[in-house]
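A single protein chain has been omitted; all remaining protein chains appear in their positions.
All chains are identified by letter, namely A, B and C, in their written order; residue positions are counted from 1 within each chain.
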Amino acid sequence: MNMLKTPAIVVNLKTYLETTGKKALELAKVMERVSSETGVQMAICPQAADLRLVAENSNVPVFAQHFDVLKPGAGTGMTLPETVADAGACGTLVNHSEHRLTLADIDWCVQKAKALKLDTIVCTNNVATSAAAAALKPYMVAVEPPELIGGDISVTSADPAVVSGSVDAVRKVDEKVLVLCGAGVKNGKDVRGAIELGSAGVLLASGVAKAKNWEEVLMDLAKGAVE
Amino acid sequence: MNMLKTPAIVVNLKTYLETTGKKALELAKVMERVSSETGVQMAICPQAADLRLVAENSNVPVFAQHFDVLKPGAGTGMTLPETVADAGACGTLVNHSEHRLTLADIDWCVQKAKALKLDTIVCTNNVATSAAAAALKPYMVAVEPPELIGGDISVTSADPAVVSGSVDAVRKVDEKVLVLCGAGVKNGKDVRGAIELGSAGVLLASGVAKAKNWEEVLMDLAKGAVE
Amino acid sequence: MNMLKTPAIVVNLKTYLETTGKKALELAKVMERVSSETGVQMAICPQAADLRLVAENSNVPVFAQHFDVLKPGAGTGMTLPETVADAGACGTLVNHSEHRLTLADIDWCVQKAKALKLDTIVCTNNVATSAAAAALKPYMVAVEPPELIGGDISVTSADPAVVSGSVDAVRKVDEKVLVLCGAGVKNGKDVRGAIELGSAGVLLASGVAKAKNWEEVLMDLAKGAVE
Partner (left out) sequence: MNMLKTPAIVVNLKTYLETTGKKALELAKVMERVSSETGVQMAICPQAADLRLVAENSNVPVFAQHFDVLKPGAGTGMTLPETVADAGACGTLVNHSEHRLTLADIDWCVQKAKALKLDTIVCTNNVATSAAAAALKPYMVAVEPPELIGGDISVTSADPAVVSGSVDAVRKVDEKVLVLCGAGVKNGKDVRGAIELGSAGVLLASGVAKAKNWEEVLMDLAKGAVE
């Protein structure tokens, strides 16, 4: 656990067709190569159905995008925490803006993940919820203003205060919790900005997943991390 | 706003038939009388459909049980924050264990309530979520371990540490936020225990709503508050 | 039960501020007057918090916009079927596009409404779901293509086949079930069109609720119904 070196670049594949199935694995292999060449920590978040394929065939740390709040048993169609771990994930996103959870359930997920030795990245939308999430003692908090997600302007330019404010607020609640930032992050300059604002790296999705040339984009992001 | 004197006794009518419609108003009148006689602060949380009836015909502070996260407009069947205020509520429960909200939505509700000059009581289930809720700066946090809700043993006896722990954790995050406790609270002794554990009062439901003699129970609760 | 004469004009107030609280009652009084003058059946669907105010002070049939699937008891913040009836509703919308229910829950609501002597109007989105809803034996099915709701073009012009197709499909499943149509309905011509397509009336919202002059609009709608 607590396995990512920082700064880290975490790539969420969401449900993009461009990164489904074998293409998820292809991207993981590119990330593996860029990470190895640059020494920059990366992690990949495939869909549940692709976790095993990616985890068994690459050595980039694999995070689930989500797991449901349930115990083994009668949960048809649910994503069981134990199954995510069995499929090879070493961590999970929690409470992504596209899959919000109740406060009690975020707490449950963080505790369950610890029991399964999975690292948690709890997504939040502003300074107040970042502070709140930190009180649950996850591994990382990733602040992403929803209105900027999927957009063209990086949170680091559009709203730097939400990043630095989250870093401060989280530190005040629990200084061991790391802060990522995301939304609109697309290039090395954005990564650099994220680090300068005090964060431990970035969480991004379309900026990589929908790029024409994964290697080029990842290399640029990595350079931002080591400048 | 911030209108309740402490210690306060907040009675949630849930969806009990025993306290629906005119019976909600009857109970409010009893609370009004007991509160007036004993000087102990009380508040009542009727169902949405009964808010106006109770608010217009009694002077016990009326809290909604919930409002939905939406703006005026296309929200068929939803409980609009503005409507709750229009119906006479001066505050609202948020995130009750029977109506959990996402972390982002709790934050939205607290902010929206402030804009509408409604006081918020955010319900939580343990020390960690109490601390998290406090980071959102509500008026009050009400900690209620779900497994004790509706039961026969008061949280103050069954799990005093969750009360005192929440009081401490909330104070550490924001000392202006008050803490109520609930679950299994039924009599004056439980209220006394709640106060001794550092809380600002109790949130209870079946202990009053389903009692044979409302006045007797309320009088006993009030005595616990002034001992 | 089965209390509406047809053709009927059913007005859903949604959560419009223009028809919240006292303004809901004002609109009901206008509907009462127009209905009385023209002999055209009308019904009004206020928010839960306004049901009692409207039902006690007007004689337009009052329908709830929704009720939740729960039994009396522990349902903080929920809309209890029994409470809706107690507040004076004589029926309810079910499964509105802004408050969709599971198939099993629609069935539950239709059965519960019958037990409480409430008429049900089950909303659907196309011919197939209209037929499906009819199999549950509600009082009425109201077909409303979601993409036309709140828009400027009436379903009767934009997609007449979904209306006539629903009328046919519903009749084939259960000829006792009546069909309303809605989405974009704004004037008497639309009401006329709805009737000519075989429906038993219209369900509309913004066309009335947000109109500058309620009486004028309602009078025009009513004329469409009696032409």
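Following the convention adopted for this analysis, contacts are C-beta pairs under 8 Å (C-beta built on N, C-alpha and C of every residue); 3 or more make two chains touch, one makes a residue touch a chain.
As the structure is a computational prediction, the values presented were derived from the model and not from experiment.
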The listed residue (C:Ala132, C:Ala194 or C:Ala222) that touches the chain absent from the view is C:Ala132
Out of A:Thr15, A:Ser36, A:Ser157 or A:Asn213, the sole contact with the unshown chain comes from A:Thr15
Touching the left-out chain: which of C:Asp107, C:Asp159, C:Asp190 or C:Asp220? C:Asp107
Residue of A:Gln65, A:Thr102, A:Ser164 or A:Ser199 in touch with the missing chain, whole complex considered: A:Gln65
Considering the entire assembly, which residues of chain A contact the chain that has been omitted? 12, 14-17, 20-21, 45, 47-53, 64-66, 70, 72-80, 82-84, 86-87, 93, 96-99, 149-150, 205
For chain C, which residues reach the chain that was dropped from this view? 95, 97, 100-107, 124-126, 128-129, 131-137, 146, 169, 173
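Keep this in mind: only the chains that are shown with their structure count from here on.
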Name the shape of the chain contact graph, picking from line, ring, star, complete and other. line
Dist(centroid_CA(chain B), centroid_CA(chain C)) in Å evaluates to 34
How big is the gap, in whole Å, between where the Cα atoms of chain A centre and where those of chain C centre? 45
Out of chain C, which residues touch more than one other chain, so two or more? none
